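One protein chain is absent from this view; the other protein chains keep their places.
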Amino acid sequence: MLKIILISLSIFSIGCETKKERKEERALTIYQENTASWVRNFNPLSTSGTARWPTSCGIYEPLFIYNSMQGEYIPWLCTDYKWEDNNKTLIMYVRENVLWSDKTPFSSEDIAFTFNLKKKHKGLDTRDSWSYLKSVKALNKTTVEFKFSRIYVPGFDAIVGQPIVAKHIWEKIKDPIRFSNPNPVGTGPFTEILRFDNQVWELGKNPNYWQPNKPEVKKLKFPAFPSNEQVTLALISGDLDWAGAFIPAIDRVYAKKNPEFHKYWFSETGHTTFFYTNTMNKVLKDSKIRKAISYAIDRSLVVKVGMYNYTEPAHVTGISGKMAKWHPKDIETKENWVKYNPILSNQIFDDAGYYKNKNGFREDKNGDPLSFDIIVVSGWSDWIRSAQVISQNLKKVGIKAKVKTYDFGAWMSRMQKGEFDMAIGWAEKGTNPFPLYRGMMSSRYIKPIGKDADANWHRFSTAEVDSLLLQFEKTSDKYVIKDILHKLQNIFIDYAPAIPLFAEVSWGECNTTYFTNFPSKKNPYAPLSPNSQLENLMVLVNVKVR
Amino acid sequence: MNKNSILKRWGRGIIKNKKASFGIYFVSSLIGLSIFGPLFTLDPTAFLGTPLSPPSLEHFFGTNGQGQDVLSQTIAGARQTLLVAFTTGFFVVLVGAFIGGAAGYYGGKIDDFLSLIINVFLVMPGLPLMVILASWLPPGPLTLAGVLILTGWAWNARVIRSQMMSLKGRDFVLAAIISGESNTRIIFVEIMPRMLSLLASSFIGASIYAIGAQVGLEFLGLGDVSTVSWGTNLYWASNDLALLTGSWWTFVPTGLSIALISFSLTLINFGIDEVTNPRLISERNWKKQLPDNTLNNGVTPVVRKNG
Amino acid sequence: MSNSIRYLTRRLGFYSIAAWAALTLNFFIPRLMPGDPAAIIFARFRGKLTPEAMVALRETFGLTDGPLLIQYFSYIKSMFKGDLGVSIAYFPEPVANIISTGLLWTIFLAGTSLVISFIIGTLLGAIISWKRGGRLDSFLPPFLAFIGAFPYFWLAMLSLYIFGFKLEWFPLRHAYSDDVTVGLNIPFIFSSIYHAILPATTMVLVSLGGWMLSMRNTMITTLGSDYITLARAKGLSSWIVMLKYAARNAILPNFTGFGMALGFVLSGALLTEIIFSYPGQGYLLLQAVRSQDFPLMQGLFMTITLAVLAANWFVDIAILFLDPRTRK
Partner (left out) sequence: MAKNLISIKNLDVKYITNKKPIHAVKNVSFDIKKGEIFGLVGESGCGKSTVVQSIIRTLNPPAIITNGYIKYDNKDILSLSVSEVRKLRWSQISIVMQSALNALNPVLTIKEQIIDVFITHKGMSKFEAVEKSKVLLELVDINNDRLESYAHELSGGMRQRVVLAIALALTPPLIIMDEPTTALDVIIEREILLKILELRKSLNFTILFITHDLNLLLEFADKIGVMKEGELIEVGITEKIKLGGQKEYTKKLISSIPSASGKRGVEFFPEPNLSIKTGAPMLEMKNINKEYLIGGFFNKKTLHAVKDFSLRIFKGEIIGLVGESGSGKSTIAQLITRLETQTSGSILLNGTDLKRNRSKNVSLGYRKKVQMIFQDPFGSLNNIHNVYHHLSRPIIRHNIVPKRKLEKYIYKLLESVELSPGKLFAKKFPHEMSGGERQRVAIARALSVKPDLVIADEPTSMLDVSIRMDILRILAKLRNEHNVAILFITHDLASARYLADRIIVLQNGKKIEQGISEDLIQSPKELYTKQLIAAASPGWLKNAILEQ
């Protein structure tokens, strides 16, 4: 009986699945966002970042793309730029012969319109551009002029990364914040919504794309995946061509199952995950103690247990990988306090007067035990595991550190208010290390305990850093920039405001059965991870049909 | 108390009942293991060996994705899971008994009010509420127990209320009232012991529910995944893609433990039911007297010596 | 019959009180929780905002500060208008739209499996109580209790792995195949059914035992009653006695339970939907919870509660037909 049912079922299933797509019809199937069902939103200006993934890196396009692999700006909707008026004015030269997908010509007016729209609707300005901009004007069809209210060279990144919307469409939109833009008109390689169901949607190529003969792929397909487990299953069974999922033991689970086609590349982003120690804590305010804690952490174990060895222990400066080019030359001579050295750690604690009691835990002079909570976001399993390793590491040098998990909201609120002892967290990101050090050491962000601070949650600052940061904002001179960044790194190593844990990597997997020319270690024209937003445009344009 | 008291009789019945005694045996040995086991096993949180190594002499149940010993994690997990489960069971019954008992005993306006609360909690969808609450509150066993109690008490309160209502109208309660007993004494000395089998099976039922719901919430990552419990064991196993890596040893021991303890508890409940409600005992003895393949077909069987 | 109407109005009155209580709970839970929801939302975007932009955004999200009571009344008002607000995780999509994407699928999957499990479980319960002491009776209850003792997601994952991934008998995900067009066409309907088989089977399997046991217990009580003896004495056939006389009565308490369960299907399918990537309510809820999307969370909780209440009300009506004593 059972047999009959099973046989009839399998026949049935074959019947259902006979229409397996032929090779040339195959859509590039992508996983980037965890979701159970899709919501149709293609608003590239959306404040919440809730638009579908290819909106700002497929349908719409920015002025320049910063290629983190090459460390250079790739001209996209603009071809060139120049700083004028002592860095108070920025001139952009706009690409010609670009069409919107409805065949309307693209022009400088669209760029100026986009920025002025953000000025008009404060809620759209998530990049905070108008805190340093004064005006944006189209000087002629091919030039746009950005006037600054104050000199702020780092603002360049935010400006060139802005996806540009069509003036002739958006000037009619009354509430662009709430506009979900169901049928987008863009300049990008993929603009046509072919199908939109709650569990799958498809995006067709832009017939009027400005790059000749590109893209080669005819359409993109996005099935909804609610969990990494499902993504992995889909990757192995060949239902996915490109994904950005964390997959544990990826060699065993994925790559080795079909070495010819199953590829992955977890490229370093140059950023770092940090272990924050609250400098408002009476023990942790001492930089020697922070270094002692850092010495006690066995980063190779953290990387192994927490990160499946997908990454490397962090550099003492907090920057590495693609950012390593900013390191000062004499960096090797500096104190390397990210190296595992429990003996030294113990010694520093002893020297500071925190001795072990009979239970093996350290006490301060009043006999109070050194005991801290490490707060981590619940559900962020890699961090939780890392925190568990750190907790055990610290136990070995006599420090009680308990891992406490909080829901993201509660965790965030504690971080911002400075109500924590220790925590694992991210750092500010950018095309160079400036945002990182600013977020880590600027007094600008420091708020009293209990008040929300945007960055610098551990509340560290020195006057020296503040003046360096100010200088940095005003210069576009490469040599000055380099010099300031060297100085900032030295200060970071001296004070250890936060403890770097491991280098950040981004997850990227691809299945090359149907498509080729994905980025790889050998061909690093962009990161493989579809989580790299703007740089993904380069991938979408360059992927080839096998 | 005299050995002929009905409670003693139930007690003896349960011990003699095969299902219940198997259940009790298994549950109590698992409780014992969870209390004393961690003294003999490795530190369940220590990172000991190669992650995901299969069972070996060194690690009887292998290691999980973090190189922790699965055997000690299973034993240590029992401790927290059972603690939460039985705490929840206890409080669900306690709250249920207090609110349901008061509603049933006092009747009138008090009942109207309490019944309304009970019914509101009953129709309130428990699982979503559980998920929402568990996500907002700081994760941990206390939150889990609290959430499970909050969403689980109403059902028991309803059952206890109706039982109380049927008992409080009984003559022995009226007799106690007339002889001048105080309400508290009537409730706790006269009525509650009569409900003992109900309370016991409610406790067990609530504990089973608590195990399931707790493990489910933790599996979703809504528990404190930095502690060791059965739910978090499974959470990590799924996180490490245990199925796809073929590391069955990371999820089978815990899954089986959960199934076995829930099953044993269910068996105890079967036993309590059969002992206190003899009608439920399957007619095995009766069947034994009959020729083969005779079932109850609505005609009384005749078994005569002389045919 | 006017008594019946009165009875139904009375129940309706109770359900509105329950709905109000849920509504109120729904309002207060996120507001009593730690952290400023607005700040948390924006922290998640990791954007940098000027205070003015923040104010502008708070307004669009409806996160205005004000006396709690005034917020409460405007909340109640908008709920009555069916305005569930705007989702945060799916901004600017209205919550109602998002919920509508998953609702039907959840009802289809969980509703079908509930009905199947109720029917099979009740029938099995009736049969084994009828043939008490038989082979089926000594095997089924412990067996199903054992199956039901496993954590649901554990069984579901295992069956997905074995039947979906290894044996490839069933699809790995979703409610229908990607290459069919959504609509009332044969391939779509077949595809939906085919996709529902595995998740529904696991749901049925774990819940079957409960229905069966409760039916068995009430059947046994019923079988001892005088009217069954009388029915037998009348010389009626076993089937008539079992179905018309015994099961017809014994099903009533089970049916009340069915009403409860019918409402819970909307939420109960949570784990199923996550494991089988089924585009329903349950996973949406988890996602709303994970991304602090409390308008969506509130909306989901609200629809689920209302569904539970509505389901119960329908059961009230059904019981009115099934049990003449309630019509008194």
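Just so it is clear, A, B and C label the chains in written order, and each chain counts residues from 1 on its own.
Heads up, the rule we're going with is that a contact is a pair of C-beta atoms (placed from the backbone, for glycine too) under 8 Å apart; a residue touches a chain by one contact, two chains touch by 3 or more.
This structure is a prediction, so every number in the text was calculated from the model and none was measured.
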Among the chains presented, those that the missing one touches: B, C
Selected residue (touches chain absent from view) among C:N217, C:N249 or C:N312: C:N249
Sites on chain B contacted by the missing partner chain, in the whole complex: 2, 4-7, 170-172, 174-181, 190, 193-194, 281, 283, 285-286, 288-290, 296-305
Residues from chain C at the interface with the omitted partner, ascending: 3, 6, 9-10, 13, 132-133, 223-227, 229-237, 240, 244-245, 248-249, 252, 322-325, 328
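Keep in mind that, in the parts below, only the chains that are shown with their structure count from here on.
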Mean-CA-position distance for chain C and chain A (Å): 38
Junction residues of chain C, two or more chains touched: 33-34, 157, 274, 290
For chain A, residues contacting two or more additional chains: 229, 233, 236, 379, 407, 409-410
Chain C-facing residues of chain B, complex: 19, 116, 119-120, 122-129, 131-133, 135-137, 208, 212, 215-216, 219-220, 222, 234, 238, 243-244, 251, 255, 258-263, 266-267, 270, 273, 279-280, 282-284, 286-287, 295-299
In the complex with chain B, residue positions of chain C that touch it: 14-15, 17-18, 21-22, 25, 29-30, 33-34, 130-134, 137-138, 141-142, 145-146, 148-154, 157-158, 161, 217, 220-221, 224, 232, 238, 241, 260, 263-264, 266-268, 270-271, 274, 285-286, 289-290, 297, 300-301, 304-305, 308-309, 312
Interfacial residue positions of chain A with respect to chain C in the complex: 6, 9-10, 12-13, 15-17, 19, 21, 34-41, 43, 46-50, 121-123, 125-128, 130-131, 177-180, 197-200, 221, 223-227, 229-230, 233-234, 236-237, 239, 379, 407-410, 412-413, 416, 452, 454
